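Note that this complex is displayed minus one protein chain, with the remaining chains in position.
So, chain A:
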Amino acid sequence: MADNTPAGSTTDGAITVGQPADARVSAAPSYDVADFPVPHGREEEWRFTPLERLRGLHDGTAEATGGLRVEVTAPDGVTVQTVDRTDPRVGRAGKPVDRVAAQAYSSFEKASVVSIPKEAILTEPVRIAVHGEGGTVYGHQVVEIGAFAEAVVVIEHTGDTTMAANVEYLVGDGAKLTVVSVQDWDDTAVHAAQHTALIGRDATFKSVVVTLGGDLVRLHPRVVYGAPGGEAELYGLYFTDEGQHQEHRLFIDHDTPHCRSNVAYKGALQGQDAHAVWIGDVLIRAAAEGTDTYELNRNLVLTDGARVDSVPNLEIETGEIVGAGHASATGRFDDEQLFYLQSRGMRADDARRLVVRGFFGELVQQIGLADLEERLMAKIDAELEASVG
């Protein structure tokens, strides 16, 4: 049984349609870039991406020439290592699923592994500051958390880069891992990455993806369950400005019984040729009885000239589930709303701020990390300031 719901909308009148389930990928997952044909742009997984802006990450022409400054601040007990690709933890969460991720996997020199020992309860987050110093970079990051440990990891991306990377989250049995990944790049950066989480028995994985900067950001968060009882919460927030392409392609592979997943991504867009893409693929395989899943995407278009493509795709192979649902909607902040708020005395800028803060506020509260809440709202305000001013 497949439920391919046509959804999403664009401001220039086009409507996106649900994709056929069997066209999700054009090649089988592989660690080797040679197993993927060079995309031409009409493939299902590439059709929204402006390939010419990937600067050769997709066709083998981008040589690693660049630099990246990575600073890890970790509480006592957490180990940070630089390892070779032969390390057994590298590649454990899953294989790359598209050519750019495979290119990154085939090209990285050293991987960074952050390891949180079992039963450790961290009171301070692990902070990974990634600063691009120009040029092309291929990266590999592993975050491993042992059984029954609890930790928050904040990865912050700034500067300029052309980067393809894989990030793996290995979540031990009963562990609770929260990862916040902030893409606060310069407006020139290109960032394509696959984030794969392998969730252990009764473990909880919470992901918060915040994409604000970059010329092109294309992230591919994936969730795989290693044992029953796993829970994944994936939250996302993006603010797509003039000329930016920000694409989030989620895939949750329910192949294990009694696992849960909840997805909520919200984005605001403003400016000419701002383009946001959200793909939410959830597959409930025949073996995954007792699955409970819901995914939601909301977009708020603030100006003319912006475009949203939102495609939820839920595929269900067993009826023995707790629940499965999805929702996608794109709304406009239009002249009538502006008039209404202005007619109550608010200046146009204040009216826009009220609406955008309200729109994201619900999600930020749902994330439930108090100190992050304030920082996120401050970042949203800064985005608004930059555009309004």
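Quick notes
Everything that follows uses one rule, which is that a residue touches a chain if its C-beta (ideal position, glycine included) is under 8 Å from a C-beta of that chain, and two chains touch if they have at least 3 such contacts; residues count from 1.
Rule of thumb we're sticking to: contacts and distances are computed from a predicted model.
Set against the options "ABC-2 type transport system ATP-binding protein", "Carbon monoxide dehydrogenase", "Phosphoribosylformylglycinamidine synthase subunit PurQ" or "Sulfur mobilizing ABC protein, ATPase", the UniProt name belonging to the omitted chain is "Sulfur mobilizing ABC protein, ATPase". The chain that is not drawn here is touched, among residues A:P88, A:G323 or A:G345, by A:G345.
Of the listed residues A:D32, A:E52, A:E124 or A:E362, the one in contact with the hidden chain in the full complex is A:E362.
In the full complex, chain A makes contact with the omitted chain through residues 300, 331, 334-337, 339-348, 350-351, 354-355, 358-362.
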